[in-house]
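With one protein chain withheld, the remaining protein chains of the complex are depicted in position.
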């Protein structure tokens, strides 16, 4: 992950939010889950900094989209016993993969918060698409 | 949010609590979720300071009444994966909105704790009514 | 401690702050250190809720004015080893004593934050004076 790419992903997420009529926060983190860039749109909720970063971190830490974790950590799900205070398990976080000579690794994550869960997911997907076509 | 208005809202909540036969704590916070005023009635539980402030903060941070969040963060709800240690998601917290040139923003919140959840909600509503008719 | 008296103490502190040209937060806590009332003046710093409550709690917990603790917890002071994360040891917190048949007990505390330390102390003293002459 680098700052220039993080900013391009962030722009893509925000452009999509404007189309959706949502006001969002966007976090991009590196392979350690540490923040590389963050932007909160005018009027977006103050929970955004915590939740967007939390989703991005969670996606990196568990190497799965947080929307998938929402289902799997619910009662009856195979990850139900996960310590819920450590992860944000609602949709809007997506891990970013890269090839590392014969294998793939998670090298960063994107997290979006502020819209409906569906809006957060499509905005995060718009950012992830920039990553995939980098 | 300002102190004079916060005190009028608080009085309305307490007047309603007396009618309900409840003893409550009442917190009013600003747009950042920071306490502006707090009052705990004689005999109200010592959990009140934490819970009333937590409900008011949560209502501001997530821009929704905490009664709604109680349902949505339960298993099966769309916000089930939210980090529960950061928010108080039982009824009694209400966000307070104001117009800001073409848009509306949450500029404060009210939180009530000490009675039954139903009593907490009606007392918080009494305070929010003062806000709406300010 | 009761709410009516807490509010009178708070008013005395705020009246004094206005004379001093300071904008303050005022917390009153009970014998368990739990908040009874809190008021933050228009424009007072957002650290006020934490610091005013912290000073009031500290004054009750250690049964001493926090101004005294500021000196005694400094290097060379007799309380230097105190766990500093648990207490706010700058001036502005005052314990409130009452007679309990042959002995005296701390039954509450006042905490003020937002002005200079000297201003915080005189505002807290103004509130404590209401207590002493109750």
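Should a chain be cited, it is by its letter among A, B and C, assigned in written order, with residues numbered from 1 in that chain.
One rule holds in what follows: a contact is a pair of C-beta atoms (placed from the backbone, for glycine too) under 8 Å apart; a residue touches a chain by one contact, two chains touch by 3 or more.
All figures in this text were calculated on a predicted structure; none of them were measured in a lab.
A.B. asks: Going by the contact rule already stated, which one of C:56, C:88 or C:122 would touch the omitted chain in the full complex?
C.D. replies: C:88
A.B. asks: Tell me which of C:12, C:35, C:56 or C:69 is the one touching the absent chain.
C.D. replies: Only one of C:12, C:35, C:56 or C:69 touches the chain omitted from view, namely C:69.
A.B. asks: Tell me which stretches of chain A touch the chain missing from the display.
C.D. replies: 2-3, 7, 30, 32, 34-42, 46, 48-49
A.B. asks: Applying the definition given at the start, please give the residues of chain C touching the unseen chain.
C.D. replies: That gives, for chain C, the contact residues 43, 45-47, 50-51, 54, 66, 69-70, 73-75, 84-85, 87-90, 117.
A.B. asks: Could you please point out the chain B residues that touch the chain left off the display?
C.D. replies: Against the missing chain, chain B presents residues 30-34.
The criterion applied here is as follows: only the chains that are shown with their structure count from here on.
A.B. asks: Distance between chain A and chain B based on Cα centroids, please, to the nearest Å.
C.D. replies: Once rounded, the distance between the two centres reads 30 Å.
A.B. asks: Where the CA atoms of chain A average out and where those of chain C average out, how many Å apart are those spots?
C.D. replies: 44
A.B. asks: Hunt down the residues of chain A that sit against at least two other chains at once, touch-wise.
C.D. replies: none
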